[in-house]
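Sharing a structure with you now.
Here the complex is missing a single protein chain, while all its other protein chains stay put.
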Amino acid sequence: MTDRFNLYKYAAPATFYPLAGKLIPWFAAASVIFGLAGLYLGMLVAPTDFQQGEGYRIIFIHVPASWMSMFIYLVMAFWAAIGLAFNTRLSGMMAQALAPTGALMAFLSLWTGALWGKPMWGAWWVWDARLTSELILLFLYIGYMALTAAIDDPRRADKAGGLLLLVGVVNVPIIYFSVKWWNTLHQGSTVNLTKSSMATTMLYGMLLMALCFWMYSIAVAFMRVRTIMLERERHTDWVKAELEGDAR
Amino acid sequence: MIYWNSFADFIHMGGYGLYVWGSFGVNVLIMAIEPIVVTRNQKATKARLKRQIRAESRSTE
Partner (left out) sequence: MLKIILAVVGRDLKLAMRRQADIVSALFFFVIVVSLFPLGIGPEADLLRKLAPGVLWVAALLATMLSLPRLFADDHRDGTLEQLALAPHPLGLVVTGKVIAHWLVSGLPLALIAPVLGIQFDLSNDALLVLTGAILLGTPALSSIGAIGAALTLGLRGGGVLLSLLVLPLYIPVLIFGAGAVDATVSGLGGEGHLSLLAAMTLASLGFAPWASAAALKIALE
């Protein structure tokens, strides 16, 4: 125990639990501030897009959600690699805490993509390369969550889930390019979700929204990882102290 | 600075109101519900663990 304490001081749940608790309000506040600023720029100030009309405003949440869904998967794979290489306890918990948020982001990306597609393409769903890849990403999230939920032993769940994430992350580019190739062979969608020259206000609005989504994801993942930590470490002294301190 | 002339215009979104507000509405809903669900889970877990610890300490005493 002592060697781990020195080496992975901040990775130790006993240290990370209170740290995450202190950080959550800050990330949540940052998310709200970025979100309000992004919405102000995107919804109130930014001019209309001459090609897509006001419907383009959906991209202010569609693009951040898509980015986050991919980014969270990469972060999970990063934690998985750390966890498998150094056998740290925190990494598996982080990956599991991030997964539901990543899946929700993938869902949001699909939902907003469909609502964008209906007026632009005339259909709720088009087998566009990006939407299709996003759907497959959602499947990967669901597979990961199903696997970790099916394994009772948390150590095995972490490692098996981590291995699946690494296999997934190797496959994601292959899947993406094969879907893209399949798409160009079969039709090739005409209107792109995010092309066209964006005005700077639009760009700033979108970047602010992306920051909002990022901060939100961190805040929720920290909240979730704290619950997972309590559950997993319930026999340790620090959890008992934490719970007793809470009661007072 | 504000692009819109009236609040009604803003809601109407140039005819795309349903799609734009449908997107933002679901987004806001998810971002409101997810933290609530996570917090409730945490509270439930804490309560359960406290009960367990109390039961264990009673049985050892």
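Every chain is named by a letter (A and B) in the order it is written, and numbering of its residues begins at 1.
Going forward, contacts are C-beta pairs under 8 Å (C-beta built on N, C-alpha and C of every residue); 3 or more make two chains touch, one makes a residue touch a chain.
The structure presented is a predicted model; accordingly, all values stated were derived computationally and were not measured.
The chain not shown here makes contact, within the complete complex, with A. Among A:Leu39, A:Val179 or A:Leu211, only A:Val179 touches the chain that is left out of the view.
Taking the whole complex into account, chain A touches the unshown chain at residues 136, 139-140, 142-143, 146-147, 150-151, 155-156, 159-160, 163-164, 166-168, 170-171, 174-175, 178-179, 181-182, 185.
The rule is simple: only the chains that are shown with their structure count from here on.
Work out the mean CA point of chain A and of chain B, and you get 16 Å between them.
On chain A, the positions that touch chain B within their shared complex are 28, 43-48, 53-55, 57-58, 61-62, 65, 100-101, 104, 107-108, 111-112, 115-116, 118-119, 216, 219-220, 223-224, 226-227, 230-231, 234, 239-240, 243, 246-247.
Taken in their complex, chain B has these residues touching chain A: 1-4, 10, 13-16, 19-20, 22-24, 26-27, 30-31, 34-35, 38-39, 41-42, 45-46, 49-50, 52-53.
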